[in-house]
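Below you will find the structure I want to go over with you.
Missing here is one protein chain; the remaining ones are kept as they sit in the complex.
Now for chain A:
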Amino acid sequence: MKKKDNPVVAEAEGFTLRRREFLGMLTGVAAVATMAGPSALMAKVMDNGGILRVGAPANPSSMDPATGGSGSDHVFLFPVFATLVEWDYDTLKAEPGLAKSWEYPDSKTLVLNIREGVKFHDGTELDAEAVKFNLDRSRTDPRSNIRSDLASVEKVEVTAPHEVTVHLKSPDTSLPLVLSDRAGMMVSPSSIKKFGEESDRNPVGAGHMKFVEWNDGDRIILERNPDYWNKERPLLDGINFRIITDSSTRLRSVMSGQNDVAYQLEGRQKPLIERGGSVEGVYGATVYCFQIYLNHASGPLSNVKVRQALNYAINREALVRASMHGAGEPAYMNLPSSHWAYDADVAELYSYDPDKARKLLAEAGYPDGIELDMRGYNDQGSVQRQEILQGMLADVGIRGTFKTGTVPDMSAAYFARGEGDFLVSAWTGRPDPSLTYALLYAGDSYFNAGKVEPPEGLMEAIRASRSTADLEERKKAFSTVQRIVMENALVVPLAFREDIMAAVPKVENLQTNLLGKPKFKHVYLES
């Protein structure tokens, strides 16, 4: 093999040198500082690290956080772009990121204190000016897909070299968690100026990995960022993503050793993973929720009793067992039980009770049942779910046939054109629950297909959840929100998808998170 023919090898070798220099420097620091804990970690850094090979399910839509549109992009974006705010893996509580702290001096002002000495991959400074540039770009640029995420922002002001003051149109304490997502991913302003629209394929951030190469539908190569602000990270020398859309092939690539990790696998593959041998499973809850969207503008669904009947008619435990091979959590509201804002009382509202469903239908004036125009998707998993639901609903007298199509088509027909009575689909979740509730139920929201004004008190309760930064008070506000949503049966939650990953045993510290979008910051390979 000629070396110059293989850019990856050449890269890796040039890289090892730089890495050794860096590690030499690191050990020097450790010796002087004699830090017991971190130095043990550093020993690991020296011995291990390695290049993590990951089987990913989809080609990114863009590597620019502001212009991309697919929820599957985040896994590629997180390593390259450090976010202003981060979250706890298990509960999605906000944690400091590039912003080492933030505060609300009043309900319409958010002050972010930006970490000092952070540099983008191109060597430019990540200061308050850069943050302002990013926030303004995300909320005003015509190519930005996340303008609505920052809709509550009135003006962004640099109040000190490392202090940004965000002035809001209305109180919005969901903003810190918004800044843990696309809107908080900081792109180097000079790279945007340099590349223009080409920034979609030339990402320059401040994350723990630097971008090397992206071949469509094939691979994405990342390498260690030696100047990452947290000197204990990264542990890996690089990440090589292989894009393998077929989930069976993705799992096979790990079983036969071409990859170290595969994520977003399916419930039916769990027995294969658990059969033992060369792979280990990593599982966790997510906020990704299969649910039935209801268009309650007119017809039988405009009657709250009919909507409640739908909720009583579905045996969620059975659905999880039958259609997800048990890899999921039955959903009784829009948040899973491990979420910080979960309310156990609300979850008890709709236990499976077909008799009550029949009774409610009769009370609503439909003793002989009803006929609905049902919509769904045409992939294998969706069709199976819809068949099961059809059976459960028919059992209480709710009949109908499903019209199915591709995801973009059926979604456009149902949400944008208001066709059909309900759509069996999913909600991918948002970092802050107030976004979820506002997007799903506000009167003018895209996902409120009937554009029905929300029940009394709902919007007030959502606003209340945004006007305090205190977590306990926010939790209380969300309990009110959830109770109003479920008592009015604005939706039929079905099940939360379980995040299923498979990894070879040498992969250490691989964790799922509630958003279902793995981060590899803490991962390393055992040598």
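Remarks
Simple rule for what comes next: a contact is a pair of C-beta atoms (placed from the backbone, for glycine too) under 8 Å apart; a residue touches a chain by one contact, two chains touch by 3 or more; residues count from 1.
By definition in this document, contacts and distances are computed from a predicted model.
Missing chain, UniProt name from the options "DAGKc domain-containing protein", "Phosphate transporter", "Peptide/nickel transport system permease protein" or "Elongation factor P": "Peptide/nickel transport system permease protein". From the options A:Phe447, A:Phe478, A:Phe496 or A:Phe520, the residue with contact to the chain not on display is A:Phe447. Residue A:Asp216 is the one among A:Glu116, A:Asp216, A:Glu453 or A:Asp470 that touches the chain missing from this view. Within the full complex, the residue among A:Gly69, A:Gly123 or A:Gly365 touching the omitted chain is A:Gly69. When the whole complex is considered, the residue among A:Asp409, A:Glu453, A:Asp470 or A:Glu526 that touches the unshown chain is A:Asp409. Although one chain is not drawn, the whole complex shows that of A:Thr91, A:Thr140, A:Asn230 or A:Ser256 it is A:Ser256 that touches it. Taking the complete complex into account, residues 1, 5-6, 55, 59-62, 68-71, 142-143, 145, 148, 197-198, 200-201, 214-219, 242-246, 249-250, 252-253, 255-259, 405-406, 408-409, 411-412, 416, 428, 439, 446-447 of chain A touch the chain not shown.
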